[in-house]
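All protein chains but one are shown in place.
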Amino acid sequence: GGSGDTASAGASTGETASVTEAGATTTASGKEVLRVAMSADYAPFDWLQEDDSNGAVMTSNGSYMNGYDVLVAKYIAEKLDMDLEITQIDWDGLILSIQSGKVDCAIAGMSITSERSQSVDFSDPYYNANIVAVVAADGPYADVVNVTDFEGATLTSILNTVWYDVLDKITDYATKDAALDTFASMVAAVHAGKIDGFTCDMPSAKSILVSNPDLKIIDFEGGTGFEVSNEETDLGIPCQKGNTELVDKINEVLAGLSKEDRDAMMDQAVASQPVSN
Amino acid sequence: MTNTPTTFFGWIIFLIQQYHGYYLQGLLTTLETSLAGTICGCFLGFLVGIIQATDIRAQDNMIKKILLGIPWVIAKIYVTIFRGTPMIVQAMVIYYGSSTVFGIDLKPFNAAIFIILLNTGAYMSETVRGGINSIDVGQIEGAKALGMGYVPMMIYIILPQTFKIIAPQIGNTFVANIKDTSVLNVIAVTELFYITKVAAGTYFRMFEAYTITALIYLTLTLLFNGLLKLIEKYMAGKESYEVLNPAAAK
Amino acid sequence: MTNTPTTFFGWIIFLIQQYHGYYLQGLLTTLETSLAGTICGCFLGFLVGIIQATDIRAQDNMIKKILLGIPWVIAKIYVTIFRGTPMIVQAMVIYYGSSTVFGIDLKPFNAAIFIILLNTGAYMSETVRGGINSIDVGQIEGAKALGMGYVPMMIYIILPQTFKIIAPQIGNTFVANIKDTSVLNVIAVTELFYITKVAAGTYFRMFEAYTITALIYLTLTLLFNGLLKLIEKYMAGKESYEVLNPAAAK
Amino acid sequence: MARQSIFKFNERVTTEAKDATYEFRGPVISVRNLEKKFGEHEVLKDISFDLFEGDVVCIIGSSGSGKSTLLRCINHLETPTSGQILYHGYPLTKDAQTINRFRSQVGMVFQQFNLFNNMTVFDNCMAGVHKVKKRSKEYSTEICMKYLEKVGMAPYVKAKPHQLSGGMKQRVAIARALAMEPEVLLFDEPTSALDPEMVGEVLSVMKQLANEGLTMVIVTHEMAFARDVSTRTIFMDKGYIVEDAPPQELFNNPKEARTREFLSRFMQG
Partner (left out) sequence: MARQSIFKFNERVTTEAKDATYEFRGPVISVRNLEKKFGEHEVLKDISFDLFEGDVVCIIGSSGSGKSTLLRCINHLETPTSGQILYHGYPLTKDAQTINRFRSQVGMVFQQFNLFNNMTVFDNCMAGVHKVKKRSKEYSTEICMKYLEKVGMAPYVKAKPHQLSGGMKQRVAIARALAMEPEVLLFDEPTSALDPEMVGEVLSVMKQLANEGLTMVIVTHEMAFARDVSTRTIFMDKGYIVEDAPPQELFNNPKEARTREFLSRFMQG
């Protein structure tokens, strides 16, 4: 279904958007609309569920989306006094949607890099996730505390991510395997014994464990893990290049969202995943 | 946490419970786009295949050469580009490109059908060309000798015989299209495959999520193949024939 | 940051500079897997297509029925499953499943070829079946009347004629395979498409990154089609023939 | 039988030909210095002859001498390497429409029959009259059934070609060509698969049509048939026309040694 379907849903986000003379998109309620794209396949940041429980939002595709990204989007829209319209789209499509003006921004767990900043304008970070490893709970590396304990292990992650890049530091004593494409395939690879574990961000790791209790998170305490700067693990909201107005507005809202608020929101998101209630 | 499934089938049932609505919706979208795309694409493929099978002869006059040549060149370029590039790129260019460059705001669903149609047309045209070339030249000469023009010859003689040869190919194409719709999530079409990715990305249970999808695909394929067999059978006609009483015959 | 490209072509050149090594490596993987998979798959497809084209007649005796029937049923199941399910599922099951269930540790690269091969075989078998069915029955009767067995008849008479008919189909299959390798990142094969995603994801330049890939695909397709045309031409043989001097003959 | 006049037809084919018919009542078809090569292989060499209205020309000659190729050239199914085919004195332009009109007036029965495999016997006949000549369904049905009856194939109208015997296919091919009511008919061994009874039937249909002004060219290996039916007989050998004479002359008194040699078995038999 197209965006027309959402009108009947009657949710605050559901009214049919139209373009005013000024160029800004508004709804029948008169408010401007914040059009946000998300990919929906990246728990706990975003996922789909069958109904609007736990504050899920109906997307323009007619599905109900929830997760940390949705919570943040709602928060921003509310603070900016705008109606929220979420479009569910595949990862590759997110950026194209922004660049072609089909949406205003994407909130999809994207890390801020200087390379990406050449093509989009990022907001300030809306989450910072530290790097952890996920291994089999009954495997030989279940009791690792320091990265150096991964001697002889085979680890991997997703290509072109900071999680994969940090594995360069362990190649002296462990194997950095060929990169995979999703967390889901890495979980399958651990189950199949193809790898011993993989690196990822903490929220994802928590989500993974919710549905895969036979895995274990290795959360390195200070000095025992992969030293990376905050910038490398900061997640931001990309907007169309040059749309400084929107970036400024979002930054203003994010400034009012403390680290504690963010962690609370993330905990709420992890807790609302359908399987855990 | 108490009701987390522990077995393979437990997970499958759980995922179906969680996402049955989406699976259905995705299935519908997949079906609609791929069916519409395949059917229209087959017509396009026949058209383009016919254009490509026309041979322009040295002795034709200039005007005829141009009249036949232009569609031939266009067809050639079209087929080369659409066979030669990935569907995802075509989807991006058609959906986002049309909006960026021409300001046309295509609905994702319509864009999806359009993309599948163009893609199918390109592949089918090759198939049709092969089919036409495999028809016994006696059939063509028989038609020519009656003074039959190119178009009626195609419609009454060549294409019905070609269809019989390439029917399995049409099946292949539809089956491939059902699967290929998966790249359409890049243009915000939520089809079956996307739902699967969502299910896998939310619960990190790849095997289970994809098994459900595989079963749905399998069912669709079997149904469609059954349908195609029926059509083939219908087109082949009766094996036996009536011998009329010479007196009764007219 | 000073040398950030600003134009479409600027970005394309920039991405090529940044990633040419990866692109090359991905291209190589794509080529190797799809070429090996297509070639082996075609052989498999011919084999399975032949098995499926055998008709078991009511008057055959029990042993023959069983001997012909078992491969037929196996072929049928194989084709149904591999045509009916998405390649990504096949990849997961074969790669991860073989290790979980049988403890076989397949190399991703080998698994990739294996998967493409099985997939191609299933599609090709349908094509081959269609091609065989389109051969004039006179050809088959001619062979039978010489007392030729089923296998030599296939090898010397039917398949050479079938090949001519389905050659465009083989082209289609290879082109499709080149593109289909993209699902293989699920089993840690880093092919062209994955590299594209990385390049696109790093700089958020989807159009540019995919355009490069599309151009590479296009080139491959054109090359392969040219090759196929040559083979077709070679197989068709000379148009003219020599008339021997009756005295010299013998 | 309401056979179309030459005039009416010419109005529809080419304007040049239209003028021609008023001042020039020459041959319907003239073949002028026709040559045909397949690659290196020269199959027709300097062939010239004329066909007049009502002519029944039989072409005899050994296997491979170029008889079928000649018929195919006349009907534009093969492109001559050099030479001309004139229709009512004028060469045809090469656009598809003119050639198709020409072909619908110059029927052909092939050595291999070339029936449409996907159609029944009846539809095979209708293809020409109804689909090409656009005659009404009633009229087409009537004329098709008339000729199918004449060749004894009326009971089989519902059969498909692969369900017919060789002779049956040949008879359907003859009926299909006759139903087009052409001005000229080219037959390539029209009785090769027929039994003597059927040959007799076909022969009588042909004689009747010849009397009504139909022009025919018949390639045949049956010397008795050629002698009985033709107004002129052409003997071909190795791509040349060796002799072109009335049958009485050619059969009883052949001028050329090669003709005598070729006919020797027939004469003895």
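In order of appearance the chains are A, B, C and D, and numbering begins at 1 in each one.
We take it that a contact is a pair of C-beta atoms (placed from the backbone, for glycine too) under 8 Å apart; a residue touches a chain by one contact, two chains touch by 3 or more.
In this text, all values refer to a predicted model and were calculated from it rather than measured experimentally.
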item	value
Hidden partner chain, touching residue among D:Q111, D:N124 or D:S140	D:Q111
Given D:V31, D:C144, D:L185 or D:M198, the one touching the chain that is not displayed	D:M198
Contact with the hidden chain (one of C:I77, C:I104, C:L146 or C:I231)	C:L146
Interface with the unshown chain - residue positions in chain C	57, 59-61, 64, 136, 138-139, 141-150, 152, 156-157, 160-161, 164, 237, 241-246, 249-250
Chain B residues touching the omitted chain (full complex)	137, 239-241, 243
Interface with the unshown chain - residue positions in chain D	38, 60-64, 67-69, 111-112, 163-168, 170-171, 188-189, 192-200, 221, 223-224, 261-263, 265-266, 269
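Methods note: only the chains that are shown with their structure count from here on.
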item	value
Computed distance of Cα centres, chain C from chain A, in Å	38
Of all residues in chain C, the ones touching two or more other chains	92, 96, 186, 206-207
Touching two or more other chains - residues of chain A	92, 96, 99, 182, 185, 188
Those chain pairs that satisfy the touch definition	A-B, A-C, B-C, B-D, C-D
